[in-house]
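Complex shown without one protein chain; remaining protein chains in place.
Per-chain numbering from 1; labels A and B assigned in written order.
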């Protein structure tokens, strides 16, 4: 009965047509292809795969196109698609020690077996707008000398430290221990590290970045050193019950960050270096680093540290990291709330009338002086 | 996964019985009957499970409930009569993938084919104060809803007290059900599966012996 909300069906349909038009933009400009997005906006694609929790570059590129470049909206499209897929089982743990390395750096050693491999990075680039790209004067990139590294030649830094006993061992897990999966079970507390890492891997890059930054500025400082960041392709293996052995499904590209944290010991643990771990789809280094710092901060209890800051607080971090949940709830305030607002209007009018009456003041709502008793 | 009749896995010598012919809608109808049974304690709900021909001692209604509710992540306990039957195990594993556990306290669901001899309700998982939902739902097969009035029911789902009777049940069963309600919100929920009728007594139902 309200003009504003009647004919909802037509209004929605019109809005969606307009959206489609705006998404396409000026039709004299050629339309983007999904291939172009996948190839030339590959870091956006990686972020959408990670936060969308589905490794598929083509779908992520499509989602980015459909979402007009809104990466959270694109991740949401991926998630909603993902939930409809049949689940066949869980892969074997990835062996990032056997990565086909494209980039590998360590901040803790000047040089190390396998060497530092800068790879494709913005690091050390001067952030000057390259007007040649705008002028469509982009030539073909020059051939680059690439060092081919076999997985065996690039041991992980944490393994090197581990050989000396200077870093805590990776917590041992029995091979058949069940791994938590928050897409199958609702998040509950206490949340073990496997569940926390899954949550962070799907979490919002900006949220993790801010939390990690807060820890650097003293809100639960963890003294991090970048032990190693490596980016490249790893094989995904699946144990096939009917065959009795693992088969390779394919390769995915991931960024792994192992943060090495100084730790002077506590009542619970001897002085040693401790670990923070980050792993994300694609080359999303900022998030892998932030994730490893948040992971380390959240380990306060097992290491006998004090809880002093938001970044350590499991419930606070894990309940608010998911940008699909967060954006939905923040944006739901756009939905009509006039029924509840009516209830509040009624209450505020009543409270104001009573307050003004007590003050002997004029209630502007009905324009007459309230009789003071 | 095909739901056609097919050869059972090793360990069984029978042809595996088929599941629902219309898995989506058969399960929905069975669930609605069970949901209504749980929401209106003691009231019999109709569901025709006769299309199912599960291996004995599993009954068609028991099989329908299993296909409707069980999954790879729901632990199932079977009473000795069911657990002894390789055909029943094969049927449940193939159609539901549910892990079968050996002690009642581990189970999300329990199926009892011989209710007269059933384990005490207190042996099943009662849930915890923080998570009362983590308790066992116990399904009693081969039930007949006679007109004998064993107990009177009241509480959520009941407009006014109603009488209820279902057999067979073990001696002292209704006292156990009373004790089960007394520890509310912890406790087990009971499903009574007949031939074409089901009824339920959730833990919230208050029980008083008729005429007492």
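In this text, a contact is a pair of C-beta atoms (placed from the backbone, for glycine too) under 8 Å apart; a residue touches a chain by one contact, two chains touch by 3 or more.
By definition in this document, contacts and distances are computed from a predicted model.
*Asks:* Report the protein name recorded by UniProt for the chain absent from the figure; options are "5-oxoprolinase subunit PxpB", "Aldehyde dehydrogenase family protein", "Alpha-D-ribose 1-methylphosphonate 5-phosphate C-P lyase" or "HTTM domain-containing protein".
*Replies:* "Alpha-D-ribose 1-methylphosphonate 5-phosphate C-P lyase"
*Asks:* Touching the absent chain in the whole complex: find that residue among A:43, A:94, A:187 or A:303.
*Replies:* Here the residue in touch with the unshown chain is A:187.
*Asks:* Name, in rising order, the residues on chain A that touch the hidden chain in the full complex.
*Replies:* So the residues of chain A touching the missing chain come out as 1-3, 5-9, 11-12, 34-35, 38-39, 56-59, 61-62, 76, 79-80, 82-84, 86-87, 182-190, 315, 319, 324-325, 327-332, 335-340, 342-347, 350-351, 354.
*Asks:* Residues on chain B that touch the omitted chain in the whole complex?
*Replies:* On the chain B side, contact with the omitted chain comes from 23-25, 27-29, 31-32, 34-36, 38-40, 68-71, 74, 108, 128-133, 137, 155-159, 184-185, 189, 202-204.
What we mean here is this: only the chains that are shown with their structure count from here on.
*Asks:* Suppose each chain is reduced to the average of its Cα coordinates; what separation in Å results between chain A and chain B?
*Replies:* Each chain reduced to its C-alpha mean, chain A and chain B end up 43 Å apart.
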